[in-house]
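A single protein chain has been removed from this complex, and every other one stays in its place.
Right, subunit A next:
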Amino acid sequence: MSSENMLIQMEHISKSFPGVAALDDVSLELKSGEIHALLGENGAGKSTLIKVLTGVEERDGGSVLLEGVPVFPKSPQDAQKLGISTVYQEVNLCPNLSVAENIYIGREPKKRGSIDWKKINQDSRTLLDRFNLNIDVTKNLDFYSVAVQQMVAIARAVDISAKVLILDEPTSSLSSVEVEKLFEVMHMLKAQGMGILFVTHFLDQVYAVSDTITVLRNGRYVGTYAAAELPKMQLVGKMLGKEYAELDLSSEKEELIGGERECLLEMKQACGPGTISNIDLKIYKGEVLGISGLLGSGRSEIVRLIFGIDHLEQGEISLNSQKLAGKGPLPAIRCGVAFCPENRKTEGIIGDLSIRENIILALQAKKGMLRAISRADAERIADKYIKMLEIKTPSQEQRAKNLSGGNQQKVILARWLATDPQLLMLDEPTRGIDVGTKAEIQKIIVGLAEQGMTVVFISSEIDEMLRCCSRMIVLRDRKKVGELSGKEIAESAVMSLIAGGVKNGENKEAV
């Protein structure tokens, strides 16, 4: 409508799911020949916005214009026909088919009624040549690395429709060499006049490749900026919800009581499978340790490693100076480790069981399947925690799926508290729950630590991290880049570490 080379204009987009407004008056503009980064933390609404654009979800309000014409894609195929293609982090191709076939399936060239395999193979070779990819296209897709698979997915997308390409976290599983290659391709497509919408969590990559940045936070539009004019620190501030200028540089945190603190858990040079590398970490008794960093920086991976979900590749983890077996969660539970995972719905709550049953699950696992907890005991335990954590429910027999998100989170918390752990690890315990309950959970965390429990706390919201944590380690790109304690914990310090600045003395990483 306005300028000539405007490809997509999304205006006042809103979308809500039961109980949550996922998008609230969000706008986005994409020009042709532009690489546009879409940024935001968990729950910011990036994926919902993309789903609206690609027709996976229908928008509740607002308008989408494609080259000035209103569009209303109802399915990914619809969007594809309009010229909007998406390539996801987990490659959506068929691993059992050849590379060539993956590019042409559904639109195979035919000769006398049957598929012309020769042409398919030749055409895909020509196509992949444009991407500087010289591979045997007749081999099965799963013969190749994820990077190649992704390139094939992009080739397919571009070959089908060459207007808008959406790359949803394409670099998460790529090595730096592979990322370079991807960027080359992105620049090439940009030169051909495509508009590319790029979602990532790696800020360096944002600056390496994009022209424009749009930031979302909590389902709201924060702003659109030219990448060259937005310093990294300010960007982090916008993502986390604090203007740099507003930062209070002094923290109200009391200096930790000095002297010898007892070390509960120690990680030495720990490496996970393709996740984190060479992490050294000490957790002291009775502290609330925050693990900070953007999504994908390795914060969840650390706790998953401690809990034995991921397999430790190198290094060692010891609890009370005893080596943790690392063979699945059960040994960890028996050693007194508890973990509330990030994804409440799929990894935490079992919706069809009652609150009582959900609460005693971990305790029962710890005791072993054969020593059943009696009904009376179970009721007593459930009652105790429902009161203690103020879980709002008519009865403990209520099915867990009928509870609100916040109360479900409390049930999971209760489940782990019932095992009487020494170390409680909480990954994003307050995501997607209302402000009141958030505050309650924060209070509970601090209270538990005061009673002597050790807590590891992960959150995307820097505010609550500051409120709860007595010590904090900061991760970037799956490496530990800093450690803050007591008075050092301040938003500016944390953010500069996350952004890769050179503020803190402990920061060993170069930008």
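FYI, contacts are C-beta pairs under 8 Å (C-beta built on N, C-alpha and C of every residue); 3 or more make two chains touch, one makes a residue touch a chain; residues count from 1.
Rule of thumb we're sticking to: contacts and distances are computed from a predicted model.
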Name under which UniProt lists the unshown chain, selected from "Cytochrome c oxidase subunit 2", "KaiB domain-containing protein", "Sugar ABC transporter permease YjfF" or "non-specific serine/threonine protein kinase": "Sugar ABC transporter permease YjfF"
Contact with the hidden chain (one of A:E101, A:E440 or A:E464): A:E101
Touch criterion as defined above, residue of A:N5, A:N132 or A:S175 at the omitted chain: A:S175
Among A:K118, A:K327, A:R380 or A:K401, the residue in touch with the chain that has been omitted: A:K118
Missing-partner contacts on subunit A, residue numbers: 76-77, 80, 91-97, 101, 105-106, 108, 114-115, 118, 136, 138-140, 142-147, 156, 175, 177-178
